[in-house]
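Heads up: the structure comes next, in structure tokens.
Of the protein chains in this complex, one is absent; all others appear in place.
Showing chain A:
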Amino acid sequence: MERKWRKIWGLIGLLLLNFVNNVSSLSLTITKVECVYEIVRSEGDIVSGNFVVVDHHIFWSSDHPGIDFSITSPGGDILHNLKGTSGDKFSFKAPRSGLYQFCFHNPLSTPETIALYIHIGHIPNEHNLAKNEHVDPINVKIAELREALEAVTTEQKYLKARDAVHRRTNESTKKRVIGYTVGEYILLTIASVLQVVYIRRLFSKSVGYNRI
């Protein structure tokens, strides 16, 4: 039932759409390990993407170890391995088709949110097709143009995510400036009032007349 449904969708897709984009842009919350899988339909496709750690709570120092990221091919080889990052871009040519695994590992116990964007780009070329058909060069050019535009979109998604992180930092700085300054004023006034009260008590008659 599921396969038949998929087959129908595939046929409709082929009939009316020559080229469907393969993009996924999501935010995930990572507690320990989270893996996202994508299918690469043909060997030689360029898989590109980026991820940004959005929920980076820096309280006192920027001593957060970061997030570990790895990409595993369907054959089990690790294509990309990054330790302790707060965001990065990746791009590789898929050595084979199949299910690719993009895994995040959070070394700390606080959950982190990650904005992930993956794009799988396919340019039709001579290798994938049978002998008695040829690839129309205009379709190849259109595919290349599309891939170039997708590269721009990928960069924009990265910029958007980084802008969101920057905005968070800015708002946090604004709140800290106001909060800590007002708190500082209040504490200063309270401390000086307490000082005065204490000195008054030292000199009051009832406490110690001849102590001073």
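Keep this in mind: a contact is a pair of C-beta atoms (placed from the backbone, for glycine too) under 8 Å apart; a residue touches a chain by one contact, two chains touch by 3 or more; residues count from 1.
Please note the rule applied: contacts and distances are computed from a predicted model.
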UniProt protein name of the chain not shown, from "RCC1-like G exchanging factor-like protein", "Auxin-responsive protein", "Transmembrane emp24 domain-containing 10" or "Metaxin-2": "Transmembrane emp24 domain-containing 10"
Absent chain, residues of chain A that touch it: 2-3, 5-7, 10-11, 13-29, 35-39, 41-42, 74, 98-99, 113, 115, 118, 120, 122, 124, 128-130, 133-136, 138-139, 142-143, 145-146, 149-150, 152-153, 156, 159-160, 163-164, 166-167, 170-171, 173-174, 177-178, 181, 184-185, 188-189, 192, 195-196, 199-200, 203
